[in-house]
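Shown here: the complex without one of its protein chains, the others still in place.
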Amino acid sequence: MFSFSPDRSQYPQPGPDGKVEVDLETGKYLKLWHGPNHPGITGNMSVELTVCGDEVVEGKTHVGYLHRGFEKLMERRTFIQVFPIVCRVCVPEPDFNEYCYAAAVEELAGIEVPEMATWIRTLILEMGRFNSYMMAMGGISGALGLGVVGQWMTYTRDLMLDRFEELTGARIYHMFILPGGVRAHLPEGFEGRMEEVLSTAERYLADAEKLMFHSSVFKTRTQGVGYIDPALFERYGVTGPNARAGGVAKDVRKDSPYLVYDQLDFTVHTEEASDIYARTMVRFKDLHETIQLIRQILKKMPKEGPVMGNLPNVLHWKIPRGETYIKGESSRGEYGYYLVTDGTGYPRRINVRGPSYTHAMALLEHLISGTNISDVAALMVSLHTYPPEIER
Amino acid sequence: MSLRDVLSPFTAWKHVINDPVTIKDPFSREASDRYRGFHQNDMDKCIGCGSCEEICQNAAIDMVPVEGQNAGPGDSGLRPMIDYGRCCWCALCVDVCMTGSLTMSNEYTWVDSDPDAFRFVPGVDAKSWDLEPKGYQREDERRLTGTVRAPMGETCPEDRIGNFDEIVDGFTAEQAIIEADRCVECGLCVATCPAHMDIPDYISKVRDGDYEGGLQLLYETNPFSQACGRICTHKCETTCAAMHEGDAIAIRWLKRSITDSVPRERYFDLIQKPDVPETGQSVAIIGAGPAGLTTAYDLARKGHQVVVFEALDKPGGMMRYGIPEYRLPYHVLDHEISVIESMGVEIRCNMRVGQEISMDQLKTAYDAVVLSIGLHQGRSTRVPGSEKAEAAIDLLRRITAGEEVPVPEQVAVIGGGNVAMDIARSMARLQKIKHGKVGVTVTALEELDRFLADKEEIEEALEEGCDIFPARGPQEILVDGDTVTGLRTWKVDAIFDAEGRFAPKYDEDDEMVHPAGMVVEAIGQMADISLLGAELTEQLEWNRGRIMIDADGQTSEPWLWAAGDAVSGPDVIHAVADGHRVAVSISRMLTAKREALQ
Amino acid sequence: MEDVDDKFLKKNKEVPLREELRPRKVTTPDGQEIEIEPLRDYFCEAQPKVHPKAYSKIVEDFYNWARSNSLWILGFGTGCGAIEMRPLMTPRFDAYRYGIQWRPTPRQANLLVISGYLSVKTLKRAIRAYEQMPQPKYVMGLGSCTINGGMYWDSYNTIKRLDDYLPVDLYIAGCMPRPEALLHGFMELKQIIRKGEAEGANKYAENFAQYKANQKAVIKDWDMPDYNW
Amino acid sequence: MNSLPNFEWVQVAYALLTLFIVINYGMVMTAVVRKIGARVGGRYGIPVWQNYIDLAKNIALRSKITHGVMFYLGPVFRLTGGVGLLLFVPTIYGSEWHQNFSYAGDLILALYFIFFGTLGMALGAGESGHPHSAIGVSRGLSQVTMAELPLALGVYALSLQYQTLDITEIVAAQQGSIFNWTVFTNPLATVAAMVAFVGTMMRSPFDVVIAPQEIPIGPPTEYHSSYLALMQTNRVLFPVAKTVIYMNLFFGGATSWAEFAIKVFCLYMVSVVIGVVHPRFRVEQSIRFFLKWGLPIGVLAILTV
Partner (left out) sequence: MRELLYRLKDRYHFGTPTFQRDDLCFVTVKRSELRAILTELRDVEGFTHLTLLTAVDWIEEQQFQLTYMINNREANLTLALRVMLDREDATGDTIHDLWPTAATYQRELREMFGINFPGSPRVDEEFILEGWTDLPPYRRDFDTLAYSQQTYHDRPGRETHDPKTHMQKVLYADYPKGAK
């Protein structure tokens, strides 16, 4: 009926090197800071937008607001002292850091982990994935102005935090997966209470599904928006749900199983459209898969056994020279720790490979030009990025 | 766009009739049972070892002295003060706590507008959560520092009973590293060690494999490190932080592993006399025991000329003549003494002061005299028939000297100390050699767990076939003519009276007779002070039968010092400590004298 | 506590002003040449003022009551503690029922919650946000990091004491503090406001030079005017 | 047009009373509505008197930074729009007191006032210099313009139907039976106007103007303290005033305060019911929505009349 597609010929065209030259002083463009103090940004980061009308011409991601210099701090802490600080690398899903670090240290130091501990670790990781996905679901609906789903999702996430608290002794930074094992057994009656949380979550998810995937407005806002060409996935290091939404059925849990994932049944869900809707859908399905996985783990796990392997005296623990890389499938994609030791009591170098690093920097900057200001928040949330793991 | 897509969002409105899921009263909500909340510290259990401070990656913990907690054996008197401007509630401090005193409550609310208020000593500064039973506690199976002592190889009882070979193998390098690894380097032991050896430092040398550095460290505080590595009473291990929730660190064996790991000849390279000028002053030392030789070692290293007068054949004192060979081989002692001699110490054996040379001669010939004569006279129980009993200390000397001692098939030993064990086990060996079987009975006033002897000694004695009868008071040594036939004992109800004085109470109905061809009294020793002569004995001041000395070991005579067992009781490491103390005092006096002359 | 280690000596260089903030001449779309000085042109230049209390005590008390019961928090998640703000906004803890709301713009916020550690880069933004908030304004520090550096006590990029840079009304212990502790904090802050003791903004204005000096000592890239209210 | 017949000064006092009642009603009602919305999310939500406290707090704030004269006038214009709208529309039909300044052509004036505030706001917010305000203003103006289109058409159909531009007369025509209400006599015009109603209530899916996740928070970004207090007053007054028009035009007006309260609340809830459960449209999507759904219905309404 009417054509609303803007006349792109007025906009600056990218040069041969892919860079857009924008002359701000013509008054035609506006610099718009999306963050750091901005409800539409995921955490404390910012995107510097150059807009022309409602359309984004260029976007630059700025990070570093949360930089604490972890990789430097880790180098001057002993191997056990690194343990409390790794989880701070990623706030919403801290357990992955703990697992990757612990596994890397165990590999280089040659420590056996008891079977019970690997099951509990898997449980913790899946609970963390549940939380992270819940935040993503709430985030994407919030970014589109659908606050009520955000309320439900945060509520169910909070119920899971109660389970976390009961199991690990803390709400957010659990500091539970020690090198060598985990800190404690499951508390009495944990399974029953977990089941309550899971069924509540399923109820709320069914409601949320109606408000999201069965809502015409939601579809209008998300379908066809934020498309990532699957051909770019490998160039931009896209992993996890973002890649699965483009039909790439890759999941570290399936491809190179760690912990006890080889003993669990689960499906790797994919979508084809590779837009915001598809990415949200993949997360939604994965969330259900995670709920099933938690049930499965609680059913299959051994009922007793030691949770801690033998550690040397951690106060002067030295690990021989070596290097390793441990990876796993976090809720956002491939998460990895690169640990280099030099035979002293301190790690030589720890590098955290957070999936957000590639998603929020190169990929986001690539995707953001040409979108509408209104879609920036949704696009970012749909990539599911957490700034602390970018800058660490 | 289907109609369903338009209508289905409105289903959310069904929630409007539900009650809100909000927590009604969030202010009194309790955290979970395991919650890592604010810290608690049990003042009775805390020993102030500072492990929490060491493991804290946030530098959140300071060890501070607090009112009402005094430093003492195994307790530094310090308590952790936690800065909640640093803490991250990782609970590593709770995990590493050596005594389990530090725990966490599940309390989590602390709001204050004063930023300096967030610092407190848990357990001292009263907080609302002090008595909260819930909260984070370490699971029992999980320890961050090793709790089990590395196994020490020993000759099995069957093989060792027939000879006087050394029993303990000593740690292998791997065992030593494993054992040294368990040390948390709190240093509580240093205060307990009479010689205040730098225990954590040399243990860390073991961990690093730097045995030569460790040896040098040992010799700074103890020239009898080899002997102490074997036969020290290791008071340090009784105050080790690791003993509270596991085995104490085998400090003695680690010391031994350093001395054993360095080749004998390297000793003379590593421990050399410092380059100090000769002072031209000379000191005479009476008795070549640990106290005397330590004094000699220190003084010689300061450039004084030292002469040691020893009454017996060989130097070493009680270490040679009191301690059986299977615990301290003579070649070790010889080597040890040769290191001391390499400092320029002259040892004159078979020079009994009072016979070959008199005190007065020493007084005039030397600038100072040290009396370190040890305790070489056995005490007697003075029960009927005790004149027929042997003194343990005499017997041991005779065994060492190679003299013939009577070895009956049954021997009864009175006493529960190390000397009693030594003589019991020595006699057991002799019996084994002579009769092919062991027949030793040990009786003592104390209950078994109160024996003064080391636990290992008692265990090994039992293993070697000695019978131990605790809580038996000797009443009579049964004599048939000239020969001893046995020992009659009563059961002990209490050793001390209400005021804590020695006044044993017996149950006379519970009488036992231990048949024995020889009864050995090993209830203590005295010094043989006859060498002093009547005049000097008169001049000196005395305290309950011992020569009175000041804190530096000086007697009431300005030229005479006393050290070692004779003044501080029987113990090698005490003797070494005395030696150091006396040496410093003498050296100070000599320096003053020298300066006065110039 | 280790003493200051001066074996390593910090290198300090001046950071040049970024190009787009330097004074320069530009040509407008209609061809005019104008001189601009971004740092002066883009910001308000009102000095901070010490605002007196209302003349009448009854009025001031009423005002304080209203201020305490209508706490608008700036929704600026400066650090990890921000994640515990979500449960507060949502059903589980629902801080709205206590008159606590979140505002996305500093102009409409009264309470700046510094949720944990502050990197230097965020400190600069936090100062800016704080200065833009209308008086009276309050600052709350969450967790160890704001009190004495917390976990990041040896980091080269995070400040240690928040009160060096901003006047802080209240600290909450924890790492991170639970939502319940935060609610406790808000209630405590209400008490402080009602007592009329939350005068941090005036304190900031009175000791302005000192605060600025502290801020400039750590923020090298100081590309904002001193006054930007 | 008979301008202001039988005007008496006492009407000013009556009008102020109306204003007072409506503001208080709005204060409580918006809080209640927020509480209802919160309940869908499972929360309690703000206390019902929270709006009063917020208002007092904003007045109590000490610093007031201005960006220029228009910045001052923005909220004033906005409030004028709200007050004006209310005062020229009869609030309670048949009541001497709450007739306000209704006159023969008040419908046109009301339509103008609906727009007036937005324009004033645009000027004021524009002066604040904040890019979010500027973007919000441009979004707001384009969306409101489009949203008003169906309303204008609906009103046009109405005036054709009742052959008058006097709201009082339109209300009078609907009295008697519930089936005399325009909603039954001219459903198409009602639907068209309701589309506009939902579109201008600043609720999802049409709240892109102030969308916090995109341009926090649009035009009022820079407003604070007393300015914000003014705007808050308007924010409770204006929707009520607007709802009053819809009530008068399509739902038979109100003859008593009780009827007023119930009808306004119900009408207001229409936008809430839709708003709570939907994400928001982008600005061009909402414009497209108005063109696609609102406009044809409006035209159809006129045609059927």
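We call the chains A, B, C and D, going by the order they appear; numbering starts again at 1 in every chain.
In the analysis below, contacts are C-beta pairs under 8 Å (C-beta built on N, C-alpha and C of every residue); 3 or more make two chains touch, one makes a residue touch a chain.
Predicted model, so just to flag it, every value in this text is computed and none were measured.
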Among the chains included here, which ones are touched by the excluded chain in the whole complex? A, B, C
Checked against the full complex, the residue among A:Gly59, A:Gly128, A:Gly169 or A:Gly237 that touches the missing chain is A:Gly237
Out of C:Ser70, C:Thr90, C:Asn148 or C:Asn202, only one touches the absent chain, namely C:Asn148
Touch with the missing chain holds, among B:Asp116, B:Asp334 or B:Asp507, for B:Asp116
For review purposes, identify every residue of subunit B that touches the missing chain, sorted by number. 48-50, 53, 61-65, 70-72, 76-78, 83, 85, 115-116, 119, 186-188, 190-191, 196, 200, 220-221, 298, 301, 551, 577, 580-581, 584
List the residues of subunit A that touch the chain left out of this view. 17, 19, 63-64, 67, 69, 71-73, 75-76, 107, 234-237, 239, 250, 255-256, 322-325, 327, 334, 336, 338, 340, 348-349, 351, 353, 357-358, 361-363, 366, 391
Where the missing chain touches subunit C, by residue: 1-2, 4-15, 120-121, 124, 147-149, 153-161, 164, 217-222
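As a convention for this text, only the chains that are shown with their structure count from here on.
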So which chain is farthest from subunit A, going by the mean of the CA atoms in each chain? B
Whole-Å distance, subunit A centre to subunit B centre, using C-alpha means? 56
Centre to centre, by mean C-alpha position, how many angstrom separate subunit A and subunit C? 29
Rounded to the nearest whole Å, what is the centre-to-centre distance of subunit A and subunit D, using the mean of the C-alpha atoms as each centre? 43
Find every residue in subunit A that makes contact with two or more other chains and list them. 38-39, 84-85, 148, 151-152, 155, 173, 211, 215, 217
Multi-chain contacts only, two chains or more: what residues does subunit D have there? 38, 40-44, 212, 216, 276-278
Should the pattern of chain-chain touching be classed as line, ring, star, complete or other? complete
Of all residues in subunit A, which touch subunit B in the complex? 77-78, 80-85, 148, 155, 162, 165-170, 173, 175, 178, 181, 183-185, 187, 207, 210-211, 214-217, 219, 306-308, 311-316
In the complex, go through subunit D and note every residue touching subunit A. 37, 40-43, 131-132, 134-135, 139, 204-205, 207-208, 211-216, 276-285, 287-288, 291-292
Along subunit B, where are the residues that touch subunit C in the complex? 20-23, 26-27, 29, 31, 38, 57-60, 62, 83-89, 108-113, 115, 118
